[in-house]
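With one protein chain withheld, the remaining protein chains of the complex are depicted in position.
Read from first to last, the chains carry the letters A and B; within each, the first residue is number 1.
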Amino acid sequence: MKKLGMLIILAVVALGFLFPLYAGPYPLHVMTTVLTYMALGLSWDMMLRTGQLSFGTAGFFGLGSYAALLTTLYLGLNPLASIFVGGVFAAIVAFALGYAILRLREIYFAITTLALAGVFTVVARNLHDFTGGPEGKILPSAIFNGDPTKVYWLTFSVALGSILVSELFQRTRIRFAITAIRNDEITAKSSGIDIFKYLLFVFVITSAIQGVVGGAYAQQYGFVSPESAFSTNFLLLPIAMCLAGGIYSTLGPVIGSVILGVLSEYLKLRFPYGHLIIYGVIIVAIVLFMPHGILGMLKKIAQKTRTEVGGNENEK
Amino acid sequence: MKNEPPILTVEKLIKRFGGLVAVDNLSFTVQQGEVLGVIGPNGAGKTTLTNVVSGLYRPSEGRIFFQGKDVTELDAHQRCRLGISRTFQLMRPIREFTILENVMVSALFGKGLDLKSAQNRAREVCEFVGLKRLKIPIESATVLELKKMEIARALASGPQLVFLDEVMAGLNVDETNEMIETVKKINASGVTVIVIEHVMNVIKELTHRVIVLDRGRIIAEGSYEEVSHQPEVISAYLGEEE
Partner (left out) sequence: MAETKTHGRHQFTLPLLAIVALILIFIFKPYAVIYGVQRGSLYALIAMPLALTLGIVGILNLAHGDFLTLGAYIAYWIFNSTGLDPLLSIFAVAPLLFVVGAGLYKITVSKVLRAPLLNQLLLTFGIAMILEEVINLIWTSRPRNVYVNYASASASIGGFRFGTYEFSYLLAAVGVLVLLRLFLKHTRLGKAAFAVGQNPKGAKIVGINVEMIYLLIFSISVGIVGIAAGLTLPRMSIFPLFGSPFTLKSFCLAAMAGLGNLTGILWSGLALGIGEALVQSIEGYSGWSDIVFFGVLIAVITIRSYRGSYV
């Protein structure tokens, strides 16, 4: 069973990696977008696993975008290296802010992260000389001269990296720490868990991922502006995708981003206007009717059939 | 044994909540290897005392020394790692975890073991307290199992001092006797135990020494036989009956 699972995972990764070889330019573009949101969704979910709802995803994405683009623009840094810089910059900001805001809980943490993203936007819009103000800044050329295959592989690597980090969170002692914190902080600290240390660690790591994704996105278009970098899409869509797939797991955000990403592209073609309504409807519907997402529903069905089968055996 | 320094020293401890004084100028020591009973009517400050010594609350005034070290400013997780652990009167399992995983948490972080050793340690401790169904989810655990899990979790961090906060409450006679044996075993393994309990038989059976709290203060101290005949103690308990 375990071997089979590994084989399936390897096959999917290989299929994903070789995607540009058998898919046309349009599917390639769609998948690049999907992978961007997948990485963002995973990072959001990882923070959520500690029990903290962050609305700062777009904020750190934007910081990474600006850091990457501006270091290439002003310092002539290699675009790939600049993406790394985007992650480091977001991580440093998260580390500094974490000391102040990681003692907050519930709506206060959520709202503060949203407000921080607002502050980032205002700063980016108003440092005209440095960031280009509302118009933003353009690089002479996009990364890899805009080669869609290479851009895809770049995004693929970022998403794969996020998946690995997410699995690391699930398979090591980190899982025990953050699940305990999410469930009961009093039990967690009485069992020797340094809550603040773990929250800071997860906050920094997830912000770094968001920064890297932002950096890759900015380099992909060779352009950054407050509206594009801090767009609420980078906050809302990953959340919707995680909810759809199922939270607190690696597979959930992965499934959710593929399904919703492809679905939304389809909807965009059918309904050029208002297709975002569907995201809102999905969020509302899932919260109301399917709080455990697709993954949770599948698990439930699997459990049900198993117990039913078991029940029959008992009767015999 | 008398000449050894105490494992726990509490000095002039005060804990206020707004205008309410839950723990009022408490001073006492606990000797290494001892089983100390803490009794008193409801609202006497027993659980607050546990919370302050284990680090969940900061005291309003006073100092706490553990093995000669001033731990007053340390956080709960730091005190846990130093060797102070506790159970919760209202059991607080991690609901998403199995029994074994719950116990593993404190082996991982309280004792600082890696995953594999933590799992082994958790198994040992569970066996020690008599837990058999280790992989069951919390919803299907019985009260006795949850109580044992609380104790196992408190032990898995490898403590020198354990607070057992009403671990017998709600158990029947057989279960209580089993639990008493478990506590004796814990003490025999070298762990100092502070038992907070309502059931007088348990206190009588287990403890070397008892302190009686009423409204946050110590009103009597001594062996069970000594304190149980003191008029203040009797009136404190009778006062509660009214």
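Heads up, the rule we're going with is that contacts are C-beta pairs under 8 Å (C-beta built on N, C-alpha and C of every residue); 3 or more make two chains touch, one makes a residue touch a chain.
Predicted model only: the values in this text are computed from it and were never measured.
Of the listed residues A:Leu114, A:Ala142 or A:Leu200, the one in contact with the hidden chain in the full complex is A:Leu114.
Of the listed residues A:Leu80, A:Leu200 or A:Leu276, the one in contact with the hidden chain in the full complex is A:Leu276. Only one of A:Pro25, A:Gly146 or A:Pro291 touches the absent chain when the whole complex is considered: A:Pro291.
Chain A meets the missing chain through residues 48, 53, 100-101, 103-104, 106-108, 110-112, 114-116, 118-119, 122-123, 125-126, 236, 239-240, 243, 273-274, 276-277, 279-284, 287-288, 291.
The criterion applied here is as follows: only the chains that are shown with their structure count from here on.
The geometric centre of chain A is 43 Å away from that of chain B, both derived from CA atoms.
Per the touch definition, chain A reaches chain B in the complex via residues 172-173, 176-177, 179-180, 182-184, 186-195.
Within the complex formed with chain A, the residues of chain B that make contact are 54-56, 75-78, 80-81, 85-86, 88, 92-97, 101, 104-106, 108-112, 114-115, 118, 153, 157.
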